[in-house]
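Right after this comes subunit A.
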Amino acid sequence: MITIGNLVEIPLLTAIIFWPLLGAIVVMLLPRSNRTLVRWTALGFSLVEFLLTLYLFVSYDHAAGGFQFEVQAPWFAIVGSSWHLGVDGLSVVMILLTGLLVPLGVLISFEIDRQINLYMALFLFLEMGMVGVFAALDLVIFFIFWEIGLVPMYFLINLWGGDNRLYASVKFFIFTMAGSLGLLLSIQLIGLTAGTMDMVALAGFWPTFQGSENAFLGIDISTVKWLTFLAFFLAFAIKVPIWPFHTWLPDAHTEAPTAGSMILAGVLLKLGAYGFLRLVIPYFPEQAAMFAPVLAFLAVAGIILGALAAYGQSDFKRLVAYSSVNHMGFVVLGVAAAAWVYGISYTNGAAPWLGLEPGVVAITDTQSGIIAANGAVLQMFSHGLSSAGMFLLVGALYHKAHTRDLRKMGGLWVLAPIYGGILIFVGMASLGLPGLAGFVSEFMVVRGAWPVFTSATLLSMVGLFFTGAYILKAIQKVLHGKPSQEWIDYHHQHHNLEISWREIVAISPLVLLMLATGLLPNWIMPMINDTVTRWFGG
Partner candidate 1 sequence: MVPLWMFLTVGAILFAIGLFGVLARRNAVAILMSVELMLNAVNINLVAFWRFQTVDTMMGQAFAAFVFVVAAAETAVGLALIVAIYRRRQSVAVEDVNLLKW
Partner candidate 2 sequence: MYAPIPVLSIITLTPVAGALLILLLPKSAKQEARLIAAAATGFSLLLGLFVFFNYDVAYASAATTVEQSFQFQEKIVWVAPLGINYHLGVDGISTPMVLLTGLASFAGVLISWGIDDRPREFMAFFLLLVAGVYGVFVALDLFVLFFFYELAIFPMYLLIATWGWKELREYAAMKLTLYILIGSVVALVGVLVLYFAAGNATGVYSFDMVHMLEVGAMPNSPFNVELFGISGLTLARLWFPFIFIGFGILAGLFPFHNWSPDGHVAAPTAVSMIHAGVLMKLGAYSALRVGVQLLPEGAQVHLPWIVLLTLINVVYGAFIAMRQRDFKYVIGFSSVSHMGLVSMGIATMSVVGMTGAGLQMFSHGAMTALFFACVGMVYDRAHTRDIPSLGGFSRKLPWVSFAFILGGLVSMGMPGLSGFVSEFPIFMGLWNASPTIQLTVGGWSLANYYSVIAVVAVIGIVVTAAYVLRVVQQVFYGRFNEERYQEVHDVTALDKLALVMLMVALIILGVWPNIMAPIVESGVRPIAQLLGGA
Partner candidate 3 sequence: MDFQTINWEASLLAILPELLMTVLAVVILALDLTWPGSRRREIGIISGIVLFSIAVIGLVFSAPPQGELAGQLMFGGMIRHDMFSQIFRTMIIIGAALTCLLSVDVERLGRRGHYYALIVIATIGACFMASASDLVMAFIALETTSITLYMLAGYLREDERSAEAGVKYFLYGAVMSAVTLYGLSLLYGFSGQTNIYLLAAGLTSQSIQGLPVLIALIMVLVGFGFKISAVPFHFWTPDVYEGAPTPVTTFVSVASKAASFALLMRFFMAAFPAYDELWVLILAGAATVTMTLGNLLALWQRNIKRLLAYSSIAQAGYILIGVVAISANAGSGMAAAVFYLFMYTLTNVVAFGVVILASRVTGNELVADFAGLSRRSPGLALAMTVALLSLGGIPPAAGFFGKFFLFTAAVDSGFIWLALVGVINSIIALYYYLMVIKVMYVDRSASEGQPIPVSGSYRWALGLATLGVILLGIVVTPVYAWALQAGQALLLN
């Protein structure tokens, strides 16, 4: 019997996951004609969700560490899967980021006027998928939410996207799906070999697993591990995306509606990085460490080439899209460093892939690994803020100017001073100006990675230079100079180019958080640090 008491007892994580779903259903059922009601209902649901995630953030005891708010219930016994949820510091941060960005996306999507019910429902549905990935502690559940996010994203691009949306949406879908099929098979392999799908149990069991009498297919266990590792790597690499698996991203970002791009860059890309941290490094310490140099190289390639590519764009949104490749490169670099350090310390100072015995290789100082991991996570968070902000601003301009061509712009600061101010601020945060979020995280990544992959880190610094270049280029192309007469006429006669109050409301939390994280990173750092330190056995 359902009583109020029962309802209240619904576990927090389950509630956080399914609240947006409820919202989606409610929004679908609302009358189509009443757009205002639809919009505000969606916003209401997403705000409540934000409060829930905030509550989770606040009540997570980071000092105690470990997985909290755990839920476990039977779900699909035959494949050894159960409904197992739980969060640690990493998940909490990511869930908070999601909870934060979705209401902003909803708010910015008030400009959508076609099939608004469906749009809002898909958006909320997407939120469910993302939160689910971060909260899942069962591989099958993880995979389910991982995949489920594809669908709403596909439709968001496909139905509300730009001119080239069909191509972009299918490319996005097929790329990601192809990546995740390997993930699917690997999950099955692991589940079958280990006999459980529980992520907590596997994390303790799988790395040391040396095969058993029902050894898999007669294949050597290390081969199995390598296969699954590669499949995991591929799936997450596509999602992040790591160069050279990034080609779907500029298309998808460019064509997606503004809020779609915000979420895509803000949260969805983090799913990949989250996968690395949550699954790849703990499950495959040796393989990951062995692979870490390659990863670092790819990260640097992403940083430099992403920046160069961004610099070469004349489409504002495409430029911002490539910036994600660039920034996520830092995340990957941090992950690579962490993987190396973790792997070495895991094998107790040996590098078996180099044929060395335990203790021969000096244990690189664990602290660097911890810092790199911290940096990676914080970079995930801060890039979530800045990229969402950038896309929001690009969208805001496009919505009014109906063009994203940088060559046609110029001098808009005069016409839209507030907009210009915010753009410069967010641009600086993205660029990594000290005092803003990006600086702290990138600094930490570089600091952590330096002792491990010195040359790669050095190259990444060069990349950082290019980052400055393309952001400044964008700011200059958009804002500086004298506005042409056409723009002035346009501004006065057709459409006011100044940012609207709604957009200001939407971006101000991002701006505030960039500032707050930049100046007082400690509001969030302990949460990340405690978890990360615990990984490294600290």
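Convention: a residue touches a chain if its C-beta (ideal position, glycine included) is under 8 Å from a C-beta of that chain, and two chains touch if they have at least 3 such contacts; residues count from 1.
Inclusion criterion for the candidates: all candidates are chains of the complex that A comes from, given by their letters.
These numbers were taken from a predicted model, which means no experiment stands behind them.
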| item | value |
| --- | --- |
| Candidate number, among 1, 2 or 3, whose chain touches subunit A in this complex | 2 |
| Interfacial residue positions of subunit A with respect to candidate 2 in the complex | 74-79, 140, 143-148, 150-151, 154, 158-159, 166, 170, 173-174, 177-178, 181, 184-185, 188-189, 191-192, 216-219 |
